[in-house]
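Attaching a single structure in structure tokens format; questions to follow.
Partial view: only certain chains, each at its native spot in the assembly.
We just call them A and B in the order they show up, numbering each chain from 1.
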Amino acid sequence: MTLIAWIDHAAVLVFALTGALVASRAQLDIIGFAFLAILTGVGGGTVRDVLLDRNPVFWMADPTYLGVAVIAAFVVFFTAHLFESRYKAILWLDAAALAFAVAAGANIAATLGQSAAIVVAMGTVTGCLGGLMRDVVANEVPLVLKQGELYVTCAVAGASVMAFAPMLGLSQTTTVLAAAAITFALRAGSIAFGWSLPVYKSRPPRN
Amino acid sequence: MTLIAWIDHAAVLVFALTGALVASRAQLDIIGFAFLAILTGVGGGTVRDVLLDRNPVFWMADPTYLGVAVIAAFVVFFTAHLFESRYKAILWLDAAALAFAVAAGANIAATLGQSAAIVVAMGTVTGCLGGLMRDVVANEVPLVLKQGELYVTCAVAGASVMAFAPMLGLSQTTTVLAAAAITFALRAGSIAFGWSLPVYKSRPPRN
């Protein structure tokens, strides 16, 4: 398995862990865990593949991705009580998954020869939509839209590395690692140190 | 119309009834009823067809499916007050629709020669996603994720019949009926007798 295939599987695995952790907060059964783990794990990449018209979709071409997500669900079902704060675990695992998924997703678009705008869009879609589906279905406030935190910004920044690195003559492996590293560094900085962009401030009228 | 085409239409019709009943709970107008009926009726099968790259999507190839859903919307608009408990009606109709849709969806994947994992996945997608869209859009707690009930489990079990029956040498019609029967029996047992799998138990921290 190449490094890039490894990162691809890691993105599914780690997102699946966050889906299963959300399932534990909702106190579902093991099949509910597997459902949310699969939805979160493969959701973003599925939208990416449908948009890019890749046939078959990655997890249909290689159903081991589904197996990976199911294993994640089982692991969490029997170990979630060991986490001191499951919310914190979700946050940090989600940050790692975001980094892997953005890099893997943007890399797929780049490999297909897509333009810079589409590479950035596909990295962002792959990184953000699985977690967004998880949060919408489980009725949690979407991490994507959490006020005063960097999230989509990290995805856009990481995917931009992928879009513009070819101009620097970097190898594909280096670029993928750099994209993942920048995505994770920004997200980690936001979680740990409160890094953020200025938010829109005027008091929102809700009339 | 073959038995299988009949089951296919029945899945759309009965899911559409549940969509219209949810519309009645939200007190929408007749077009709102039709919108939710169509979304619920064809939602799961649409995702299945997009994933399987079937072109055109089933209701675009045969728009009578849309007509079926619209009729369901009209019927419910004028009769919903006759139900003693619309929530109970939704539950039981949804159970029937789940059974039809899982069998029809898994059968389509099997007919295309997909692997067992994909047959199970497509049955589950067809069965679960229409109702999930209905609940997310109408802001109800998704039935799919209702604590302490079998739901996705029924879909996975029914679709597994479809995936593994060929090994038993059963005819296609028998297999489709068996898949629907098992899905419905499990779901009915869960609604009526509280059948369930153990749920994840530790108290969920919401910090």
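Quick note on the criterion: contacts are C-beta pairs under 8 Å (C-beta built on N, C-alpha and C of every residue); 3 or more make two chains touch, one makes a residue touch a chain.
Fair warning: this is a prediction, and the values are worked out from it, not measured in the lab.
Asker: How many copies of this one chain make up the entire complex, given that 2 are placed?
Answerer: Per the structure file, the complete homomer consists of 3 copies.
The working rule: only the chains that are shown with their structure count from here on.
Asker: Can you check how far apart chain A and chain B are, centre to centre, with Cα atoms defining each centre and the answer in Å?
Answerer: 28
Asker: Under the stated contact criterion, what part of chain A meets chain B in this complex?
Answerer: Within the complex, chain A contacts chain B at residues 23-36, 46, 50, 55-57, 60, 63, 66-67, 77, 80-81, 85-87, 136-139.
Asker: Can you tell me which positions in chain B touch chain A when the two form their complex?
Answerer: Listed in rising order, the residues are 50-53, 114-115, 117-118, 121, 124, 128, 132, 136, 141-142, 144-145, 147-148, 150-153, 156, 196-202, 204-207.
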